[in-house]
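In what follows, a structure is listed as structure tokens, so that the remarks can point back to it.
One protein chain is absent from this view; the other protein chains keep their places.
Lettered A and B in written order, each chain numbered from 1.
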Amino acid sequence: MKPAPFAYKKARSLDEAIALLGENPDARLLAGGQSLMATLNMRLSAPSLLIDINGIGGLGGIAHKSGAVEIGALARHTDAERSATIAQHAPLIARAMPFIGHPAIRNRGTLGGSIAFADPAAELPACLLALDGEVDAQGPKGKRTIKAGDYFKGLYETALGPQEILTAIRLPAASADTRVGFAELARRHGDYAIVGLAASARADGKGLKDVRLAYFGVGNTPLRAAGSEAALARGDIDGAVAALDLDPHDDIQATGAVKKHLAGVLLRRVAAQLMEQRP
Amino acid sequence: MKITADSPPVLSVLDRPNSYIGRAVPRPNLQRLTQGRGQYISDVTLPRMAHVAYLRSPHAHARIVSIATEAAKKAPGVVAVVTGTELAKVMTPWVGVLTHLKGIKSAPQYPIAVDRACWQGEAVCAVVARTRAQAEDACELIDIVYEELPAVTNPETALDPATPVIHASLGDNLCFERKLDVGEVDKAFANSDAVVEATFVTGRHTGVCTEPRAVVADWNEGEQRMTVYHATQAPHMMQNLFAKHLDLSESQVRVLTKDVGGSFGIKVHTYADEMATVALSKLLKRPVKFVADRIESFVTDIHARDHRIKGKIGVTRDGVITAFEIDDLTGIGPYSVYPRTSGIEANQVVNLTGGPYNCPNYRAQARVVFQNKNVMCQYRAVGHPIAVAVTEGLVELAAAKIGMDPLEIRRRNLFPDDGYPAQTASGLKLEQLSHHEALAHLDTMINYAALRAEQKALRDKGIYRGIGFASFIEVTNPSAAFYGVGGAKITSQDGATVKLDAQGAITIHSGVTEQGQGAEAVLAQCVASSFGVSMDRVRVVTGDTDNTPYGGGTWASRAAGIGGEAAWQAGKALRGNVLAVAGAMLQAKPEELDIRNGVVVDKTTGAERLGLDELARVAYFRPDTLPPGFQAELMVTRHYVPRGWPFAFTNGIQASYLEVDTDTGFVKLLRHWCVEDCGTIINPQLVNEQIRGGVVQGIGAALFEQCLYDERGQMLNGNMADYLVPMAVEMPDIDCGHVVSPTADSELGAKGAGEAGTAGAPACIMNAINDALRPLGAQPLTDMPFTPGKILRALGKV
Partner (left out) sequence: MSMDIDITLTVNGERVTERVEARKTLVDFVRDDLGLTGSHVGCEHGVCGACTMRVDGVIVRGCLMLAAQCDGATVETIEGLSDSGEVADLQAAFEQRNALQCGYCTPGMLTAAQELLQQAQARNAVPSRDEIREHISGNYCRCTGYHAIVDAVESVAKARAGAKS
């Protein structure tokens, strides 16, 4: 299938893009396009205008500053994959990256696009939540920062307003006591996972504290597993699995019951990763 | 004779001084494909060519109350909007039945639905426009009022009186039924020490050719001729069908295939939308192109293998199989597919179940019922993967029940290698197979004893690996018994025309077609060898009904065995004719000459006598110098059809080694092996790659692929993100080995090799998974594909 007709405009600045969004309520932003283009090609979405933000300067880049890793909205997955900054200061992202799509997809797909699209089965939204990161957004009323916990609102629904553009993702930089874990179960490499888990914690003696578990593929948004976090902090892995209060729906790949079981398996595997001493 | 390494030459009686038989010669036509310079039908453009898009029924079953096309007709670029009723005036409907499948019935099918849509995806209106995008735009402007009808979507209840009948004129939803009862089945079960029953399910799946179906039809009103560029496996069959349903003579229809981006049996059928495209070209008097997009491919490319089989096996304590019994139920689409029918698959399941084993007692029932789902028909290894899954699944369950090694139970029951000709309980005639030699070869190849030891050691560490096997037989080189006797105009014979050109090079025109399997290489090898030139002096032309001998094309693993033999004979005949010319020129006896490496030589000494270029120069430009009355004949045609046996059966055995993650239900494939016997091996590399590709298609069926439908007949995963085809990471390396038992029916002795991999792999994977999980007391898994969820359920974890 071919896309339904639309107009195309390459925005030269954020202000221009924001203004275009205002003038064209059913316009869509085009960043990496690796999810959007597929929906356009299948005529599942038929916007009147595509606003290409790829030419806007200053939205790329990955930097370590003031205790945080700031990832520009247009940084490509490949940029993150190869970034020494990510490897050193955002190890959870580094762990997640190889699971995302395939090389040609990662060459084009952007981290900002993934967070803005907020696919509940995608890796990066869960990582953002697990790391308690935040996103910068800019709209007609100016800039604001949204905490990950306030950002994911529903199925493909975020706190971004209709005229707001995600400009950057900010993650707390890892410190010596940071522990991260990541695992997912996808039937084929690079596919969306049946269920996945991104986790962060801080070492506390031989135990853990500030455990944050973010599941993906089990609900309308990435989901925290609060009860399990507390149990894991106590070192009680069985308790953590028992406390999983997920209620995933059946989908094409697995029933809710299977997903829930697999969520428990992942919890044990990720817990083991969190307990590992860093090299 | 075995090949243990991957592709070394296999010397045979067919060896001539410059023989290519048995050698891994690279295919001569590959460079254009690696350079992106192939020409697939989707690449074809013609002057004035328009594009068609089909509006398709969103309902599995619905009456078409009205179609409003005015708005679409006014849309930019639109050439025509055509309904089923309108197109029915151009093309007649068809009914997919064969007379040798007794009682099979179906309803007339139109190129575009008339009055009623019978599956989700059936075309209900056509839009022809300047571009495909414009045609799709206009489709959105067509307003169709449907009255939804109850959809028949459960094969188990399709024949219940309470279930609506899809085609009232047929009386019920039964398309075809076959029953067979051979020997003394009840007595044999009663006398068995163990009887095992299991219900097998083979998931409905489809071919997913990388190039979707494509056709460009060009009706020339001035010439009164239809040229169809068609990605098909069987151009002469399609020529007949296009002519028949457009009321033309066959001479008014030319079919060209060009390069075909994968077929696997998907592109050997009559598709309503392709027929409609041809009819639209006739109606509009201009070229019309249709390329199925991937989304419509999933709901229109034939599906296959949607079977539920209740199976039963009896064995004695010492492992002798006493009887097989099966009850097969398969839900096809709302129509039997034309012209090969949707009954052949179940018929093959009945024919092939128990096929490798010397067991005289066999009872089978197969019922084929109509469904409001996409049509089902023959896909690579038709029926084999189902029959092999049932047979081999039962054999390994029986072995487990009596505590016997799975290879040992096979040794005790496989037809003995020295016992041929033989006949299966179902009546299949077997010329010469090599089950035991193949098994012995596999045993060595996989280092079975060591593998078992490793498996045991790992089990003690909580790692669950499985070893599974599947013996199989495969139908190849079909004679007229397959379709011709049933009244279908599908030829089983094939021909090759071989010509010496004016510079002494060879051109072959063959009726078989190239789909990527390497048929053109095989033809070139045969002619180069039997005639006596090097491969680089041979060019092959296929896929053009105007320019090739009448032939069947490529299906049922026939191209090498049948097309190759015709080519071999044509090359030999041309050698005779050329030597006659040489004899005249050299005043020598032709029988004392030979052609080697493109040169006429003295047969005994090998001394060079005459170059073919010089011979051709004289024959074509100075025939006046040849003896009076001598006429050079430098173009020869030979045909071949198997007559000695209805089919040239092949055999083989596969093994799978895999690991099951018992926490997640995920399966990791570690290694796969296949030893097979396709008779004379013309090109070991091509045979091995057919096996490997086929194995992976079978693995897809075992682990990943399934067309999922809901109870309303909606396909739930009709895209490539949700329908999981095998990708590189999850696939294992695959080792191939061979035994060679040539068929005596042809001089070449070659049988087919295209479907053996697909036939055996699903059973093999199933048996390996069950072998892995047996120590954990898991319920045997028999419901494909084996998803993590099913494995976890078998383990009692969910």
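Just so it is clear, a residue touches a chain if its C-beta (ideal position, glycine included) is under 8 Å from a C-beta of that chain, and two chains touch if they have at least 3 such contacts.
Keep in mind that this is a model prediction, so the values were computed, not measured.
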Among the chains you can see, which ones touch the chain that has been omitted?
A, B
Quick one: say which of B:V95, B:V195, B:M445 or B:M720 touches the chain that got left out.
B:M720
In the complete assembly, which of B:P26, B:P164, B:P623 or B:G644 touches the absent chain?
B:P26
Of B:I734, B:I769 or B:A794, the residue in touch with the unshown chain
B:I734
Which of these touches the unseen chain: B:G22, B:G261, B:G543 or B:G583?
B:G261
Absent chain, residues of chain B that touch it:
26-27, 30-31, 33-40, 42-43, 133, 207-212, 259-264, 291, 293-294, 515-518, 685-686, 689, 692-697, 719-721, 725-729, 731, 733-734, 757
If the hidden chain were put back, which residues of chain A would touch it?
1-10, 30, 33-34, 37-38, 40-42, 49-50, 52, 54, 78, 98, 101-105, 107-108, 188-190
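Everything below uses one rule, namely that only the chains that are shown with their structure count from here on.
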Could you please state the distance in Å, as a whole number, between where the Cα atoms of chain A are centred and where those of chain B are centred?
44
So, in the complex, the side of chain B touching chain A is made of residues 131-133, 136-137, 140, 293, 295, 663-666, 703-704, 708, 716-717, 719, 721-722, 724, 727, 729-730, 787-789, 792, 797-798
Considering only the defined contacts, which chain A positions touch chain B in the complex?
1-5, 38, 42-43, 185, 187-192, 194, 252-255, 257-258, 261-262, 265
